[in-house]
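Left out: one protein chain. Kept in place: all the others.
What follows is subunit A.
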Amino acid sequence: MAEQPLLSVENLTVQFRGDAGWVNAVEGVDFAVGAGECLGIVGESGSGKSVSALSILKLHSPANTRYASGAIRYGDRDLLTLPQRRLRQVRGGEIAMIFQDPMSSLNPVLTIADQIMEPLRQHQGLSVQAARRKAIELLDMVRISDASRRIDDYPHRLSGGMRQRVMIAIAVACRPRLLIADEPTTALDVTIQSQILELLRELQREIGMSVILITHDLGVVAEFAQRVVVMYAGRVVETASVPALFERPMHPYTEGLIRAVPNLDEDVHRLTTIPGSIPDPSMSITGCRFSPRCREAVQSCLEKPPSLVDAGAGHLARCPPRIAAGGIS
């Protein structure tokens, strides 16, 4: 990424109020996405992907959330310090979000028509008729059949994958500069998924839209993203270009993730897992947060938290032993 990125998250720390005080859900997170680029974010459940993504538009409830450090640079602005009123103009217009959970983010008492037309009327000032026409077009684009009739349905009448596509239609309605997509295609069959990804690619080409794609589907990341951020226990543990990450993963955790992808081409008795589980954010671990699960842990790993180091060519990893060994085991 040679030029100035479209958006960069710098040293982001987000805390939630827990029983025993404030707990870091993500800590010191850095990543950036360039214009027209797609950045993938992967990592186990609970690693802080959604917390990071929701922070970009400050969508956490202010009552129990603290942005303890960091900045979200977008142009010459810092979205973390932008007044609510100005942030609202950015939200849904320039920066759109597809939420991980389509059911809870669609309003159950409004029809699909109401919900897609709303941003079109608000951000683009379309008339009711024009907005409705545009909304039907969008539903067609996300491959919903009988769009002109399904548009008057309420969300509960749609299948899971249809709701997900409605969310996508709402998000791209205003042709955003940045689309934050949190698990956008998990509920779709792969033929529709590839058509949706193709649609996003078109928007990238046409209007230079950037995408932050959060997904546990490493295949989708490999095919769609240019760069990848791997998160573990609230921190970025590795970041690299797609080919580098999949061909030469540096962090033992990334390797584990890649090995756990089930194989389409063979029958296995059991799938490969990463033993153990992700630590709760409230748990204190002195050294590397992956050390309790890492087969390669050495004494120094337990002593102090490792930092994210550039191993060359923009390939960063948070694993000193691997960096010292040149990255590959």
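The criterion applied here is as follows: a residue touches a chain if its C-beta (ideal position, glycine included) is under 8 Å from a C-beta of that chain, and two chains touch if they have at least 3 such contacts; residues count from 1.
Following the convention adopted for this analysis, contacts and distances are computed from a predicted model.
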Please identify the absent chain by the protein name in its UniProt record; candidates are "Glycerol operon regulatory protein", "Inner-membrane translocator", "Dipeptide/oligopeptide/nickel ABC transporter ATP-binding protein" or "Anti-sigma-W factor RsiW".
"Dipeptide/oligopeptide/nickel ABC transporter ATP-binding protein"
Can you work out which residue in A:S45, A:S284 or A:Q299 touches the chain that's missing from view?
A:S45
Of the residues listed, A:I56, A:L218, A:A240 or A:C288, which one is in contact with the missing chain?
A:L218
Chain not shown: contacting residue from A:T13, A:S69, A:Q122 or A:S194
A:S194
In the full complex, which bits of subunit A touch the chain not displayed? Write them out.
42-47, 50, 100-101, 103-104, 143-146, 149, 152-153, 157-162, 164-165, 183, 186-195, 198, 216-224, 246, 256-258, 260-265, 267-268, 270-274, 277, 280
